[in-house]
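What you see is the complex with one protein chain gone and the rest in place.
Up next is chain A:
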Amino acid sequence: MTLAARLQGRAWVDGMPLFAPVDLALAMGGWTCLLGPSGVGKSTMLRLVAGLDTGVSFQGTITRNLPVALMAQDPGLIPWLDVTENVTLGARLRGTLSPSFMSKYPGGGPQGPGAEPPTANPASRAAALIEAVGLTDRAHHRPDSLSGGQRQRVALARTLFEDRPLVLLDEPFSALDARTRAQMQDLSARLLANRTVLLVTHDPAEAARLGDRILLLREEGLTEWPAPPPRPTGAARPYDAPEVLALQADLMRGMMA
């Protein structure tokens, strides 16, 4: 079976080992949670898979068979662009936005017979995604007038706009308060249901809610956690279910060990 991505190797920072030799293989589909404390190289692994600069010396091989989208703790919103323009940033940066886009959005482009199918039109796609993350009334707001949770919603809509089969999430909810975090987990589980997701997190509760597969990264290396019970399709596990809380406690023990 083809893997979505695979990272085999080890890394050093300034001559000091960052992580021991690991073999991180991402199967197609589902959420893989890479759980571990800060400073063990989780984000570095994700950045290596994404093909980004890491500032570490990496020795090994990285293969990736799917196009990728990225969402990180810093939502990376562009302050001078409004929500719609931020969601369509990828199209702007690839030069695939029509020059008349700015005057057209968010009307959804031409309507009626002969109109382009909605999926082909960036304006209507952006409008639909902004609606999906519940920010329709904010479509023309700039990031500085949004709350932290709303900014991550914009980042999620932007990630979905990219429409890539592999999505890399680098602690995307870490800076949010507990309630907003839980809501974002629910929303992300729903909207990213059909994609292969690698979620880097230091939060055992998050891994317990979202992981179809949980990998524990510690200084000693990468260990695969026993497969958790199946997750409802397109949803996170309930945050208050006893088995989820038990899994969270187990993961915490694993991290402390």
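Basically, a contact is a pair of C-beta atoms (placed from the backbone, for glycine too) under 8 Å apart; a residue touches a chain by one contact, two chains touch by 3 or more; residues count from 1.
Here, contacts and distances are computed from a predicted model.
K.L.:
The chain dropped from view, which UniProt name applies: "Cytochrome c oxidase subunit 1", "Putative hydroxymethylpyrimidine transport system permease protein", "CidA/LrgA family protein" or "DsrE family protein"?
P.N.:
In UniProt, the chain excluded from the picture bears the name "Putative hydroxymethylpyrimidine transport system permease protein".
K.L.:
Looking at the full complex, which residue from A:7, A:35, A:48 or A:70 touches the chain that isn't shown here?
P.N.:
Touching the chain that is not displayed is residue A:70.
K.L.:
Out of A:10, A:142 or A:213, point to the residue that touches the absent chain in the complete complex.
P.N.:
Looking across A:10, A:142 or A:213, the contact with the absent chain belongs to A:142.
K.L.:
Please pick, from A:4, A:50 or A:154, the residue that touches the omitted chain in the full complex.
P.N.:
A:50
K.L.:
What does the interface between chain A and the hidden chain look like in terms of residue numbers?
P.N.:
On the chain A side, contact with the omitted chain comes from 47, 50-52, 68-70, 72, 74-76, 78-80, 89-90, 92-95, 142, 162, 168.
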